[in-house]
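One protein chain omitted, others in place.
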Amino acid sequence: TNGVGGDGDGSSSGSKEVVAAAQERVDAMSVEQPPIEVAPLPGAVEKGLTYGFITCPLPVCRTVTDASVKAAEALGWESKQVETEMTPEGYVAAWDQLLQDPPDVIAFIPFAPDTIVEKQLAKAADLGIPVVSIAPAGDRPSKDGPVSASYNGYPELRESGALMGDVIVADGGSGSNTVFVWDPALSAIWNPIKDGFEEQIKKAGDKPQVLEVSASGIGTALPGQVVSYLQAHPEIKYVAFALADMTVGVPEALQTADLADTVKITSRAPQAANLANVKKGTEWTTIGEEIESNGWRVVDGLARLSLGATPDDQWFEPGGWHQVFTGDNVTQTDESPVTPGSPDVFLAAWNVS
Amino acid sequence: MTSPADTAAEPVETASIPASTSRRSARGGGSGGLLLRFSGLYIWAAIIVVFGALVPQTFLTVQTATGIATNEAVTIIVAVGLLFSLAAGGFDLSMAQNLGFAAVVVATLSTVGGHGPWFSALVAIALSTAVGAINGFFVSVIRINSLIATLAMTSILLAATRLVSGQQFRGPLPDALRETSNAEPAGVPILVLYALIVAAAAWYLLEHTPFGRRLYATGANPEAAFLAGVRTGRHLFASFVITGFAAGLAGVLLAGKIGSVGPDIGPSYLLPSFAACFLGTTQLKPGKFNVWGTILSILLLATGVKGLQLLGGEQWITDAFNGLALLTAVSVAVVSARRAQSGRTVRRSTGRSAP
Amino acid sequence: MTSPADTAAEPVETASIPASTSRRSARGGGSGGLLLRFSGLYIWAAIIVVFGALVPQTFLTVQTATGIATNEAVTIIVAVGLLFSLAAGGFDLSMAQNLGFAAVVVATLSTVGGHGPWFSALVAIALSTAVGAINGFFVSVIRINSLIATLAMTSILLAATRLVSGQQFRGPLPDALRETSNAEPAGVPILVLYALIVAAAAWYLLEHTPFGRRLYATGANPEAAFLAGVRTGRHLFASFVITGFAAGLAGVLLAGKIGSVGPDIGPSYLLPSFAACFLGTTQLKPGKFNVWGTILSILLLATGVKGLQLLGGEQWITDAFNGLALLTAVSVAVVSARRAQSGRTVRRSTGRSAP
């Protein structure tokens, strides 16, 4: 069966309670999750604002951006997106370019810690432009900072990591024989995932091994590296990827290396292909988290700020939707999972259509 | 400023490919020559022995062998294609991005595009071949330096790739395509078979047809070849078309192999392919871009990398290995080539045709 | 197989740099020649006019000007350094990774390394220069084809970069370094001044010293230059050292500019630099790698890209623009060069084989 858990006998180091708790959470998150909730807007939003959005060329950024542009349209805003090259100076240049013709509101997906663009953030503050961020790169923005709100932050990612840990503990009855695959170059963004994952495994009394790879090898060098690692560490039963994109080509490589039956793959933020593989069973599980809905959330936040709302802690790192996908509960494999309720809840809350 | 270079009593020939002078000694069959020609095989054997001793239980396995072969099959196909333009004296820097472009095209057409797998594959390969033809046109008709022409083409293809993929992962690919790349008739990964077929075909074309001979002549000395009646323009053009076609084929097979294609795939094939082709010029037929030497080089490097990975080496170690292996292998080749016929090198480099 | 190349009855000279034959017309000062030499300026003007009309309020601003200059300053410095090895007939593919390496070294030393900013900067530049020297050694003493030597070096530098950076972002850099790159004396971004100084120095060295003349001779015909008393080995070696030094300098300045350095910095400078140098050979001093032509090319491309970005174009548009601009500019240059030179008479480039 593709299902998670069952065979957790207390024999392994993980104490029964821990395993049971994990199993409980997994079961809870495996059933279809309720739609997210969004409070109605306090008033009517001014139309025709220009909405600046700094994004990156990565697929995940693209998904958010497309959604966010739709959201802005819904409010009658005119959006202007700047795509940064994946280099710090490119990121800085993107900011400079956006601020050269300053928009009324700004949302951004950080490529690097905010210190890199502190000058630009300060300028935005001077101009009184509300700025919100998605998936802060290593920062924990707070209401005293230059950023007025941030989504998909530490707790979001941490939760995804934790869930990857849970499915493994629940299934293996312990956290042993597990490897976490990530690219430390992106640690600024991915640390929360790693923390959450390691924490859950530690609860079960183990420490996951870590395989460092370069995200630039996705689909080419990466599968070979993973296979080699698994061959060098035959004890490994579970592989957790910091990002579902990194699993591209891995199931096929495992097949060739006769490891397909002995190793289970889990990941987070799946693409359509991951869902398909999970359904087929070539990937074991994957953790869905809010991606495209963040595009709506930032616009929601900016809308409230434009109505004069003052951010409180609520505005930072609000919890979001998560879903454990297994072979049993994958329904569609045509597109990456959509946050339940999105975008309707936003349209409703903004009472636009 | 002073430099070790002062000791060099001969002019430098950056243009010539590495052990270009060693061919003679190899032909002459001097033991030095032989040692040189097959050094790659020895080194490969050495690598296998060493890692076999260090990590026998994991390294000396069928999985390792098939794993290496399957991983490198795509590289082999694109590198073999690259040989043609190199042999004709052109550099196709765009071939890696062209591979990525083909992969994205087939993936997009066959998923969101909703087209049939075979149709999509054909379109992708056709487009890549067309790209090769465009390169060929600019290099052989307009006569732009091929490095620039293909540099520009790389940038254009990058744009096309981003546009087509919409910066999204495209997948899952239809099973038909995934099967085509992942089937294992009689336990042999089918990609390996494809690579072998492509290699054999290339070997035949390059070594055993007038076309191949004229290709090499075009690369060796375009003007003389032209005076000799070789249609150098046409041959250079053809060589770029072939390189483009191979890139397209490799791209489609890669897409099928990994089942889901992101926009950034491709560039990672640039360095390995060129490295292999150049390293290949020191092997089997020294001084000449040749098929089996190239493949030997690819497998040699891949084996070393695999061994290091099994030893638990970090990523940077494998990069360092690739670089050092290339550098040392070629150096050894060049130096011993010079040794093998010191007197003549000088004579040659200062104009044999002098009365 | 048939091809448009059939119509080209001429031999192809991929070795020669683009409009190498156009020098004649340029020197001859034929109007065609002049038009050719300054085409870049006209195109640049055209770009400015067009975008000035399309997005006046944002494009025709001081910020745009300074923005472009500042963003390209680093590229200018590394590209000007690259000119030296190109002029001497070598290709330094490792210079971009060398830049990244220097940036990572200075960032690591001055942050987690806990060393002083100046010490860190000096070490970084020294290391990059040493890398250049190693390249020079392999190319001029061992005499490996420079493409391979520097290809291998790229891979080694990649390893070194990963090792030093530990795959982490290093930062924030000490204010001293950030100031050095971000100061704006009299409102002029200091990076621009650095770039100008480097350019002027390079121009003097290349155009107005025996050393530069011999560098070009080494690139134009190593054997003839050697026999004319030019120590080609030493000069080729020197050229790679200079390219390495420039890469190091650019890396340190870049690190200071962005204040925090990731391991993947660097490679993105490869294509632009080579593109600019080659495009530069069609400008001002056609047929010759030259400083101001290179800088003109950089600014021209950057201006176009900036304009497109302000128009709200997506990433892919700018890539396409870069590629197309390079391709068309060089094609125009090459073709009109042939026209001007031949007076429509010479059917065959007599560049290397006059009677």
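In this document, chain identifiers A, B and C correspond to the written order of the chains, with residue numbering beginning at 1 in each.
Definition applied: contacts are C-beta pairs under 8 Å (C-beta built on N, C-alpha and C of every residue); 3 or more make two chains touch, one makes a residue touch a chain.
Convention: contacts and distances are computed from a predicted model.
Within the choices "ATP-binding cassette domain-containing protein", "ABC transporter domain-containing protein", "NADH-quinone oxidoreductase subunit M" or "Sarcosine oxidase subunit beta", the name that UniProt assigns to the complex's undisplayed chain is "ABC transporter domain-containing protein".
Of the listed positions C:224, C:317 or C:332, the one in contact with the omitted chain in the full complex is C:224. Here one chain is not drawn; of B:177, B:230 or B:337, the residue touching it is B:230. Touch with the hidden chain on the side of chain B covers residues 6, 9, 20, 23-24, 27, 207-210, 212-214, 216-217, 220-221, 223-230, 343, 346-348, 350-355.
Chain C residues in contact with the hidden partner, per the touch definition given at the top, are 9, 16, 20-21, 23-24, 27-28, 30, 207-210, 212-214, 217, 220-221, 223-231, 287, 341, 343-348, 350-355.
Just so we're on the same page, only the chains that are shown with their structure count from here on.
Chain B and chain C have Cα centroids lying 26 Å from one another.
Chain A and chain B have Cα centroids lying 38 Å from one another. Between the Cα centres of chain A and chain C there is a gap of 39 Å.
Touching two or more other chains at once are residues 162, 314-315 of chain C. Touching of two or more other chains is recorded for residues 57, 212, 214, 216 of chain A.
If you check the complex, the residues on chain A that touch chain B are 57-59, 61-63, 212-214, 216-221, 223-225, 227-229, 231-232, 234, 245, 248-249, 251-253, 255-259, 271-274, 276-277, 333. Residue ranges of chain C in contact with chain A, taken from their complex: 57-58, 61, 63-64, 67, 71, 74, 162, 166-169, 171-172, 254, 257-265, 268, 306, 309-310, 312, 314-315. The touching residues of chain C, counted against chain B in their complex, run 1, 3-18, 89-91, 133, 136-149, 151-160, 162-163, 218, 222-223, 225-227, 231-234, 236-238, 241, 271, 274-275, 278-279, 314-320, 322-324, 326-327, 330-331, 334-335, 338, 348-349, 352-353.
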